[in-house]
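A single protein chain has been removed from this complex, and every other one stays in its place.
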Amino acid sequence: MITELLITLAKILFIIGVTVGFFAPILTWVERKQSAIMQDRIGANRADILGFTALGLFHAIADALKMFTKEDFIPEGANKVLHTLSPIIAVIPAILTFAVVPFGGVYNLFGHEVNLVISDLDVGLLFVFAIASIATYGYVIAGWSSNNNWSLLGSMRTASQMISYEVTMGLTIIGVLMVYGSMRLTDIGAIQEDFFRWGIFLQPLGFLMFLTAAIAENKRIPFDNPEAESEIVAGYFTEYSGLKFGMFFMAEFIEIVTIAAIVTILFFGAWHIPFLTTATLLSWFEILGTTGSNLLVMLIHVGVFFAKVILFIWLQMTIRWTLPRFRYDQIMKLGWKILLPLSLANVLVTGIVILMLQ
Amino acid sequence: MELLTFYPLAGFSILLALGVVINKSPIGSALCLIGMMLGLAGIFAMQQAHFIAILQVVIYAGAIMVLFMFVIMLLNLKGTGAEWRSRERNTLLTVLTAFLALGVLYKIVDIILEIDLDSPAKVADTFGTAAVIGETLFTDFVLPFEVASILLLAAMVGAVVLAKTKLD
Partner (left out) sequence: MAYYVNRNVKMTWWERSYLPEIFRGLYITSRHFFINLFGFIPFFLGRKKDREIFTVYYPEEMVEYPPAYRGRPVLALNENGHPACVACGLCEIACPAYCIHIVPGCNSGKQNEIERWPEKFDIDYAVCIFCGNCEEACPEEAIFMSDDCEISMLDRKKMRYTKEQLLVPVADLKERIEFTRKMYAKWNY
C-alpha cells in the first residue's frame, strides 16, 4: 500500500516537474528561438547571468521574474472573484490531462509491476476530452469578468470556436477507439507495439483532423481568433497582467505538450520504437537481470516517448509560425462545413472497413 | 474513506445547487450549475461509474453549459436584479408542479426504504465500464435508446427549420 502510494507520488512529481518545471519555461525560449531561426533572425539572447547568456535560455527566468513582480491589476467594474478564478480554471485542466497520459509501458521493477501512468482510467480518452472542455470556462469567464468589450468578444469567440471544434475532435476520437477497441490510453499504446498498427496508418485522415481540431482548441495561430492582437487587442486576457497572465500563458504552453503527447499516443506508436518490441529490447539487456533490464528499457521508452512529443511540439511551432490567421467565418466554415462531415465520413468508412475485415 | 469524500462532494453539490436558484446574476447561476455538475460527476466516479461521470462532464458541463454561457453573454444580461420580477401566480400550474414533485419524492423515499443499507451490494469488476454500458444500451434498452435518438433528431431538424424560416 505504502509502496504503491510512493510510486504514484513519484509519477505525479515526475509529470508536474516535466510539464510545469521543464516544458512550460523551455517552450517560451523555443518559441522565440525557433521563430527567429525560421525567419533568418538570431532571436532573444541578451539576458545574461555574469556575462553568460546560454543561447538566451535565461529569458525564461527573466520572464518569470517579470511576471512575479508586475502589478496585479483588476479593472474597475470587474467581477473580482471570477477575474481571479478564471486563470486557475484555465491552467488546472491543462495539467490535469496528464493524469491519464501514459509515458511508458508496464515494467517489472524490484518485484513491483510499475505502470507508467498516474491513473489508468477505463475511459482515459474521454477523460482527456472532458477535461479539455472544462478548460473552456477559464477563458470564457476571463473574458466576461473583465468588464471589457474586447475581452467579451474574445471569450465569445472562444466559446463558439471550442464548441465547433470539440465536435470534430470527439468524432475523430470515435474513429480511433473503433480501430483499437479500447478507450484506455495504456491499451492504445500497447497495441501500437506492432509498427503497422500505428494510428497514422489506420487513421491518416483522423490524424490530420485531430491535429487541426486540437490546435483550434488550443487557440494558437492559425486559429487564434479569441486573442487576435490586430482585431481585439488581446481577446480574453486583455485585462490580465502579472502572474494571472502568466498562468494563461503557461496553460497554453502546457496544452501544446498535452496535444503532442495525445497525438503521439493515439497516432504515432506511443513509447514504442518501430520494429522493436519490448520483448526484443528486454532480451538484449538480459545480462543485467530482471530489474536492471526493465529499468533500462523503461528509460529508453520514456526517452522515445518524449522525443516524439518534442517532435510534435516542433511541428506545432512550425505551423504557428508559418500560417496566417483565419478569418472568423472561415474558422466556422472549416469547422462545421468541412471537418464535421469529413469526420462523420471517417467514422462511417472506419466502421465499414472493420465490418468487412471481420 | 468513501464517506470522507462523499460528504464534502455532496455538500458542495447541494450548496451550488442552492446557488443556482439564489444567485442574482445569470452568469453566476450558470457557473454554480457547472460546479454542481462537476460535483455530481465526482459522486458518480465514487460509485465506480467512471463512464457516466465522464459523460456528465463532457455533455452537461462541457458542451451544454458552454452554449448556455454563450447565449447569456450574447444577450449580455447584466443581472442587477431590478428588472427581474416574479411571474403572476398560476394556480393550476402550481398544483400540477406540486403533484410532480410529490410523486418524485415518494418514489425516492420508496427506493430508499426498500434498500438494505447495511450490506452494500457487491458490484462486478466490469461495472460501469464503457463496454458494459454499450452492451446494455444495445440489447436490453435498445428501444428507449433508439426512440431517444429519434426524438433528438426531430428536435434538431425542428430547430434548423425554425432558424431557416426566420433567415428567409
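Lettered A and B in written order, each chain numbered from 1.
As a working rule, a residue touches a chain if its C-beta (ideal position, glycine included) is under 8 Å from a C-beta of that chain, and two chains touch if they have at least 3 such contacts.
Small disclaimer: the values here were computed from a predicted structure and weren't measured.
K.L.:
Could you tell me which displayed chains border the chain that was left out of the figure?
P.N.:
Checking the complete complex, the chain left out touches A.
K.L.:
Which candidate, A:65, A:323 or A:349, sits in contact with the chain we can't see?
P.N.:
A:323
K.L.:
Using the touch definition up top, pick the residue from A:41, A:66, A:197 or A:337 that touches the left-out chain.
P.N.:
Within the whole complex, the residue contacting the unshown chain is A:41.
K.L.:
From the list A:208, A:276, A:296 or A:347, which touches the chain that is not on show?
P.N.:
Only one of A:208, A:276, A:296 or A:347 touches the chain omitted from view, namely A:208.
K.L.:
Hey, which subunit A residues sit against the chain that's not shown?
P.N.:
34, 37-42, 208, 318-319, 321-323
Just so it is clear, only the chains that are shown with their structure count from here on.
K.L.:
Please compute the C-alpha centroid of subunit A, do the same for subunit B, then give the distance between them in whole Å.
P.N.:
A distance of 30 Å separates the two centres.
K.L.:
Looking at the complex, which residues from subunit B come into contact with subunit A?
P.N.:
Contact set of subunit B toward subunit A: 27, 31, 34, 38, 50-51, 54-55, 57-58, 61-63, 65-67, 69-70, 73-74, 76, 129-130.
K.L.:
Any idea which subunit A residues touch subunit B in the complex?
P.N.:
Its residues touching subunit B are 82, 121-123, 126-127, 129-131, 133-134, 136-137, 140-141, 143-144, 152, 155-156, 159-160, 162-163, 166, 170, 183.
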